Every structure is written in structure tokens, then in C-alpha cells.
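Missing here: one protein chain of the complex. Every other protein chain is in place.
First chain written, first letter: the chains are A and B, and each begins at residue 1.
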Amino acid sequence: MIDTHNRTFRAGAVITGIMLLIILVGLVWTPYDPNAMNGAAKLASPSLAHLLGTDNFGRDIFSRVVQGAGATFLIAAVSVAAGLVIGVVLGGLTGWYGGWVDELLMRLNDTLTAFPSILLALVLIALFGSGKYNIIFALGLLFVPTFARIVRMEVAKQKELDYVRSARLMGVGSMRILFVHILPNIVPVLLSTIAISFNNAVLAEASMSYLGVGVQPPDPSLGRMLNEAQSYLLSAPWYALSSGVAIVLLVLGFGLLSEGLGGETDA
Amino acid sequence: MKKRLFALVLALAMTVALCACGGDKPSDQTADPTNTGSTGEKLTGGTLTVGIAADLDTSLDPHVSSSSAGTREVLFNIYEGLMKPDTEGNLIPAVAESCTVNETADVYTYTLREGVKFHNGADVTVGDVVYSLTRAAGLETGEPLVGEVKGIASVEATDDRTVVVTLKAPDAEFNAYMSVAIIPQDVDPNDSPVGTGPFRFVSHIAQDSVVLEKFDEYWGQGAYLDQVILKVIPDPQTLVMSLRSGAIDLACHLDATQIANMADMTVMEGSSNVIQALYLNHDFAPFADERVRQALCYAVDKQAVIDLAMDGHGTPVGTSMLSTLGRYAMPELADYYKPDVEKAKALLKEAGYENLSFTITVPSNYASHVGTAQVLVEQLKAAGVDAKIDLVDWNTWLTETYQGRNFEATVSGFDSHSLSATGCLARFQSESGKNFINFKNDDYDAAYAAAVSSLNADEQTALFKQCETILAETAANVYLQDMSTFAVMQSDVGGFVYYPALYIMDLATLYRIG
Partner (left out) sequence: MGTIAKKTGTLLLTLLLVSAMAFLAFQIIPGDPVTKILGTDYTPERAATLRHELGLEGDLSARYLRWLAGFITGDFGISYSYMKPVRQVMQGKLAVTAALSVLSWLLVLLFSIPLGIALARYHKGVFARAAATVNQVFMAVPPFFIGILFTYLFGLLLKWFVPGKFVPFSESFWGCLGYLFFPALAIAIPKAAKTARLLVSSIMGEMQKDYVRTAYSRGNSRWMVIRTHVLRNALLPVVTYLAMSLADIVAGSIIVEQVFVVPGIGRLLVASIASRDFPVALTIVVIIAALVVFMNYVADLVTQFIDPRVRLS
């Protein structure tokens, strides 16, 4: 068991590493300006000049996929980070203090989990409108309950353990115990949840942008590109393929990482 | 008198705008508006499925739904007016059999055609005509439902076949507006759309489909098809796919980028009779400054937009006038602002908007507008202008952007409601309810008013051209093009016709080829 997990983890690390490297390089350099249009080279097939061909405006697809993957990655990362921070604080506090606030928040939490994530994201988009920042906001909000629930459970468990009791006896402040003593012990549990949430964020962003209610043009996004590419399935199948495969690689990498960490396969 | 009436409507030099630009285009998609693609026999009967990009408006009341071109082009098949346009750009009598007009062009007398029936089986009576015109002109409520006919002072029936319409002021072009629908006085059009057209409304399923059936008791040459299903497909990509897969038989209003790989289908190119522009809201502070608007005009290269977003199909324009309205068209204005990035920058600097940034609202169901907006953003970037795109669905565009006038700039297209120059120009009067860009120009209002009341055709044309020139000189909008459009149909479908100057989808002329 252990060794398969390690192998899985390694595979995930390699895929994610390569994707990250490409994305990082893409931040400072892409073969072409991803938005530069070229009327002379519309829908060109993959070649040495254009690794993945060009789209209907003559834009270089490889550059766009790199930039789109970067945008999708950033949106997912920021929204997971936001959800994580708020969720940890909320879950930590309610788990530590308990009481009616805890009860209320957890009931609210249970209710929120009744909505499939894509549905909740769509509702939030309906409320706040589409666009890059609203997507981050909606997804961030989406992940708060997930993290809050896990942290609350763990904190409630750990606060009965000996090391916490002795810290209390020594007069260490609640906040310090909570965030300095307990939190580090929860990190391993959180890690795999982070990876799963990241995947859900990538899929949700791609889905919504595909539906046209997510990222707006000319902002790049893998989902939007997939939507645009659908018109050119016959004349330029590589367009749809390359944006789709980029999504798969992002999700696959983090999925393997999560499994390697011993997490579940699905959130 | 009669002769003059029919002559004044249109002088159409170019019946259908054909663009022969871009010699490197694939030749298997040659477009010829006169060849309807028929090689076999015209069949009578059958069903046709037509893809439409926007769902119909909430109300199918022909006197209300004047804002959405997509709805009007469907209603064209259901309703008719006293007059209707033909494919040559003339007005022909429809529910009326004939029309006479007095010397001062303020009294129009219509004789009803005999044997015209409504879809519910009732005969059309003078009562229905009086009711319809009274309703459309808002004579009882004081609120005209159809802006074009607000000039009507009174409508009365003098006998059971004659209706006399008296105008508040002379209007030689009045018949151009008489395509306003005649509806039965005892049926609420909100409940069931009942008209006299070649097709009868059967059903409308929200976001899905509209079913029309042939009206057997139509007074004229009726439809070939028994049934037409209009399938609502708001996603342009899906629309193209449905066409290619054979799920739909016909789609009009496709743009040049959407017709690739349609080799085994009939592709017809025509003018879409829509002026596409970056429409600017003059109430948005930066756009209140003429220099800023002019700067945008200099920053934009129309021909490059047409080349990139439309594969070179389209006619550049410089004002709000369709190129197919030959008498009024001013192609010379297309070059009024020659692309000049430095000049654009200088003007912006002078106006104090060096770091101008604004949002372009675009209806997402029109691929051509979305593509154009993307090209514009790139062009504006070169002049240091930061434009963002906000894609909205058609309903939102209609309510928020158009009716609510809550936008900064929008890429969209406007058609003409009638065969008169007023169809393009009326909306830019300061007080017009359709003046969604909040254009306010006293010279324009004066010239327009003078044009409408002029009885001399040449003088009238000159005044309308003056209006057009004002729109160009003050850079009312960043005018782009009179769009080319493509109708694509399966090879066993024929009879599609383009109407000059009007946004019309005539289903009655369509047939299956056997």
C-alpha cells in the first residue's frame, strides 16, 4: 500500500511540476503574444512555427493554452487559498469554543453541502455576475464549508488530547494553542483536501467558462477556449484537444498528489 | 398619385450587397443571391427546422415587440400590415388592395383586399384595421406602441372596405410604416398571436422551439412548407454544429468565420442589413467628450476588423445608414477617420483621458459581435485604451443595455424598421425612446425634423444625408460595417431570399427540393 501511494505521489508531483514550470515560464515568456491576432495565419495546423496551430483570429494556440492554464491555475489557487484561510479560522474557532454558534454554523455547513459545487457556483454567479474576480469569490466561498468542517472536527478531537491539556495548564493562550499547537497537527489532513478542492476549482472554473458565465474574453481560460474551439472541431480539432488536455493534466496531477497523500478520490 | 407613392420608396442600386473582397477565399462557398441552390424540383409540403440565435421576446404582440430583430423576423411570417415589403425593396399592398394619397401627403386612403382571413378563420374587417392602427398609434392611450406611426392623427372607416388615415403632419414616406400588423380586435395578441400572414403560430416552448404551420386560407401565394420548427440555439458554436450534423435545415445570420467546412451545403451571402458599430453611451463621462469618441474612431481600423473577425466579408460604413438604402447611403463617410494611432493618442491626451478604460457589453449569442469586440480590444490597446469585454445574454442586453441604457459601450448591430431612411436615423433624435446612446445634438434634431416634413424628395434626401454627416463628424459611435451575412442550408432546401434593407426571414418562399 505505502509504496503504491508513493509512486502515485511521485507521478502526481512530476505532472504538476511540469505543468507549473510551463505556467511559470508562461508568465514571463510565451512564443507569441497570446492575444496578438494575425489575419495571415488563421486556423493554421500545428507546425514548428505554431506548435499547436493557430485559432480563428490567427492567435498562437500554444501561447494561449499556456496562458489559459496559468489563469485557470491562478483562479483555482486563489479561491482555494481564500476558502482555506476563512475555513480554518471559522472551523478552528467553532471547534474550540463549541456552543450555539458552532451548532448554527455546522447546520449551515450541512445545508451548503447539499448543493453540488457547480450548482452553488452558478447560483453565486447569478447573484454577483460573471467575470474572473466573481468566479474567484464564488469558488472561494464554496470551499469555506469544506475546510471549516474538517478543521472543526479535528480541533474538537485534538482539544481533548494530553498535549493540549498540558499547554492549557501551563497558561498558554487559547489562540496560541489553537493556531500554533493544534493547527500544525491538522496539516496532513488538510493537504489532501486542498488538492481535491483545487481540482474541483479547476473543473468548476472550466465548466462555467465553458458555459459562458465564467471568465470573459479576451481574458484567457481553458474552459472558454474549449467553448470557442467547438466551432472548429472539424477544421482545427487540435484547438479543442489541446485546451482539453491541459485541463486533464492539471486535474490529473493534483488528483494523483491527493491520492498519494492518502486522501479520498472525490470530495 | 399612386405612381409617385410606389416610386418614392426606394431606389435600390445594389439589390443585395455582394462582397467580392478577399480573393484568397475558398471557392466552394461562392455566394450568389439569385441562385437559390435548386437543382431538383420544388416540393410542396414538408417540415423545415430552422435554427435561431435568440429566443422570442416575452410578448409576441406585434405592436410591442419592436425592439428585438430576432422576434420581428419571425413575426414577419405571422402578421401583415396594410402594406408589406417585397424582395425588390418596394412596398406592395397586403391586407390593403390599394392606397391613394392626397396632394399634401397627409391623408392616406386604403381599400381593403377582399377575402383576407385571420388565422382564427375570421374575415378581416375595417373594424380590425381601425382597431390595429389606433392601438399601434396609441390614439386612445396617448402612448404610441409603435413609434413609427406616432404621426397618425386619426383613423376612420368610411365604408366597409375603406379606411382613411389622417396624419398630424405631411409625411411622404408614411406607407413605409404601414407594415404595422393588422390584428383582430377581439383577440389579445399576448394570449395567442393571430395575424393574416402565410404562417400560423402553433406553439412556443421557452428556450427550446417555436412551431409555425402553413395557413391554408392565406390570401396570396401561400407557403410551400406545411410546418416550420424554429429551434432556439443561443450558443453560436452549437448552432454551427447542429447545422453540420443535420439537426437543423437552415440558419440565417451566420458570419464568415462560421461557414468553414460547409462544403456539401448551400451557402448564400447577402447583406444582413445591420449596421454594426461600437455604440457609445454619451452619458458615460469620457464619451461625452467628442474628442474621446473621435480618438476611438482613429484607433479602430474597420477593414482590419472585417478581415480578422469576418474573414473579409462586410462593407465598411461611417454612419448609421445601410449601404442597401442606396439613395441615402454615403459610402464616402466610411473613410472619414483614417486609422491613425498617434492621432488617437493625441486626442485622448488633449481630452485628459490618456488612460481611458471602459467596458464593452456584448450579447454573447452573436458570434460576430463577440469576435469583433475581441479585435477592437486589441486595436484599442495599441492606442493605450484599456477596454474590457462583458458578455451578456440577449435578454440582459435588451433590458439592461438597450432599454436600461446602463452601459459604457456595446458592440451590436441595428437594422432598419422600415424601408425609409428614418428606420436608421430616427433613434438618434435627442428625445427618441430608442436613443439608447443618449446622443444629443440640436443640429441633428433640426435637420431630422426638416427632413421628415419635407415633401421634396431631393431636399429630403439632402437633409437625411446631413443627419448622417453629423453622426460621422461628431463620432456619435465608432461605426464599423454593414455586415455581410450568410444563410446556410442543407442541400435539399431552396427558396431562401434576402430582402434589401430589412431584417427579414421569409419562411413562405422556402421549399424542399425533391
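Rule of thumb we're sticking to: contacts are C-beta pairs under 8 Å (C-beta built on N, C-alpha and C of every residue); 3 or more make two chains touch, one makes a residue touch a chain.
Predicted, not measured: the structure shown is a model, and the values here were computed from it.
Colleague: Which is it among A:173, A:188 or A:237 that touches the chain not included here?
Modeller: Candidates A:173, A:188 or A:237; residue touching the omitted chain: A:237.
Colleague: In the whole complex, not just what's shown, which of A:37, A:93, A:125 or A:215 touches the removed chain?
Modeller: A:125
Colleague: For the chain that's not shown, point to the residue among B:44, B:185 or B:238 touching it.
Modeller: The one listed residue touching the chain not shown is B:238.
Colleague: Which of A:153, A:189 or A:211 touches the chain that is not shown?
Modeller: Only one listed residue reaches the unshown chain, and that is A:211.
Colleague: For subunit B, which positions touch the chain that isn't shown here?
Modeller: 55, 58-59, 143, 205-208, 233-235, 238, 241-242, 244-248, 364, 392-396, 399, 403
Colleague: For the chain that got dropped from the picture, name the residues of subunit A it touches.
Modeller: 1, 107-108, 110-112, 114-119, 122-123, 125-127, 199, 203, 206-207, 210-213, 226, 229-230, 233-234, 237, 240, 244, 247-249, 251-252, 255-256, 264-266
The criterion applied here is as follows: only the chains that are shown with their structure count from here on.
Colleague: Go ahead and note the Å separation of the Cα centroids belonging to subunit A and subunit B.
Modeller: 45
Colleague: For the complex, which residues does subunit A have touching subunit B?
Modeller: Subunit A residues touching subunit B: 35-37, 39, 42-43, 56-58, 130-131, 212, 216-218, 227-228, 230-235.
Colleague: Can you list the residues on subunit B that touch subunit A in the complex?
Modeller: 235-238, 240-241, 244, 257-258, 260-261, 304, 307-309, 311, 364, 367, 370-371, 373-375, 377-378, 388-391
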